[in-house]
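Only one protein chain is missing; all other protein chains are in place.
This part shows chain A:
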Amino acid sequence: MRLQLSDLIYLSPELTLVIAAVVISVLDLVLPNKINRTILGWLSILSLMISAGFVLYYMRLLNLSEDPLLPVELLNLSYRVDDFANLFKLIFLVGTIFVLFMSIGSIKKEEIQHRGEYYYLFLPATLGAMIMASSGDLITLYVGLELLSITSYILVGIKKSSVKSNEASFKYVVIGGIASAFILYGMSFLYGMTGSTNLTEINQALQLSDGSFALLIYVSFFLIIAGLGTKIAAAPFHAWAADVYQGAATPVTAYLATVSKAAGFAMIFRLVYLVYLGVGGQQQDPIFLDFFMIILIIAASAMIIGNTLALKQRNMKRLLAYSGVANAGYLLVPIGIGLHSPVPHSSNFSEMYFYLIAYLFMNLGAFAVLMAIERTTGNSELKGFAGLYYRAPFTAFAFVIILLSLAGLPVTGGFIGKVFILLGALQVKVYWIAIIMILTSVISFYYYFSVIRQMFMRTNFEASTDKLNLTTPISITIWISTAITVLLGFFPNYVISYVHEIFNLFTDFLML
């Protein structure tokens, strides 16, 4: 099947970003130096919004009540425009829009000299994430992953004159490169066993194969999950996260913590449920049940290690990095509980998706507050929050709501998201993971509340008595994030029922 010119309209969300990235980079080249590069930031946001508009348009077309568009499959099934991809693309685009928005006027000229580059590099990174969500083929999946990874290496090192930023960036290149090599090595075995790079064809070939490939199937799964575990920073593959988050500019850190991580989850979901589900199904104990078990073990270790290591952090960025490790664990639970149990369970995706939305806005809000603190004190130490309540009561109030949501206390989006994941685990009777989840959430209260204690209890703050250095975009980001976190807590059923309505794991995704 060749790509027809008329098929290109289905790629309009991606093509918008491609064209915008090219045009904006040329603009950056030809515009005279005296023109403020902020205009490029606004143009990038505009192109992301247009792209999101196209995604919404195709989401509507796919779900018309009469005569809906069938999921589009391009380039010999290697690129799909389906509800799964569109839902993830919305998360990526909204996340990137907010990351760019809070950087405008907030990033310091002396830190990031090339602000034009800084703004438009987010476009190819998001494009890579979108390709990852849409791929139905190992090659496109890998190209998307590398487009996202390589661009984020550059973004982490964009503070060219800062040693810390250089070092974080180099560490990210090395760890990211090794992780890519692992994923690729696992993919090469998948190709070798089946002779195909298409995900559904691989799955069919693996289901039909006899037991002689069992060892190779295990090897490929271990290699791929180790590589992807590194990309989403799940323990025990999390060691890079704290260093890289600390060295990168704060908006870039927010991008890594939200969009980049969500893209990793899109890829894991596709691989686990399209390639590995049902493998070895004819035997007594099918192999793929072991794979779900492995994912749950990684989830458990991420929750335990992330929450314990966060306890001793004195730097807010490192604390949020370990909190991100723990959250990667929570998000892996719906993937790992699988579909096969005494009770039929198929809401894995909506559980994960809801918590992903909540996680996106909690983190955007937290990093926006951190940016304001960094602008005031010049570093991201925890003691910079001392007495925040007395300096900026409204920001402190919003931040308390975001922290409560991160800790998972009612009534916030984070709480409802965790409850959904927990109920899913209980429904399929995987009790041990539910117990670990509850216990580690209790541990996490300690470090989230130590931040709140800093804000309210410490009045003899030595850090700074200055007024908090807020910019308008940062305040708007903080308040929108807080509002959405609260709204998700009070009206979760709208999101859940919408996702349920348009996405069915069995009919839309597995094509049974």
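Rule of thumb we're sticking to: contacts are C-beta pairs under 8 Å (C-beta built on N, C-alpha and C of every residue); 3 or more make two chains touch, one makes a residue touch a chain; residues count from 1.
Throughout what follows, contacts and distances are computed from a predicted model.
Name of the non-displayed chain as stated in its UniProt record, restricted to "Autoinducer 2 import system permease protein LsrD", "NADH-quinone oxidoreductase subunit K", "Sulfate adenylyltransferase subunit 2" or "ABC transporter": "NADH-quinone oxidoreductase subunit K". Screening A:A181, A:L439 or A:M457 against the full complex identifies A:A181 as the residue touching the chain left out. Summary of contacts with the chain left out: across A:G229, A:G247 or A:G306, the touching residue is A:G247.
Set against the missing chain, the residues A:L31, A:V143 or A:I480 yield one that touches it, A:V143. Checked against the full complex, the candidates A:Q313, A:N348 or A:T395 give a single residue touching the omitted chain, namely A:Q313.
Not every partner is drawn; the one left out touches chain A at residues 138-139, 142-143, 146, 149-150, 153-154, 157, 160-164, 166-171, 173-174, 177-178, 180-181, 184-185, 187-189, 191-197, 205, 242-243, 246-247, 312-315, 318.
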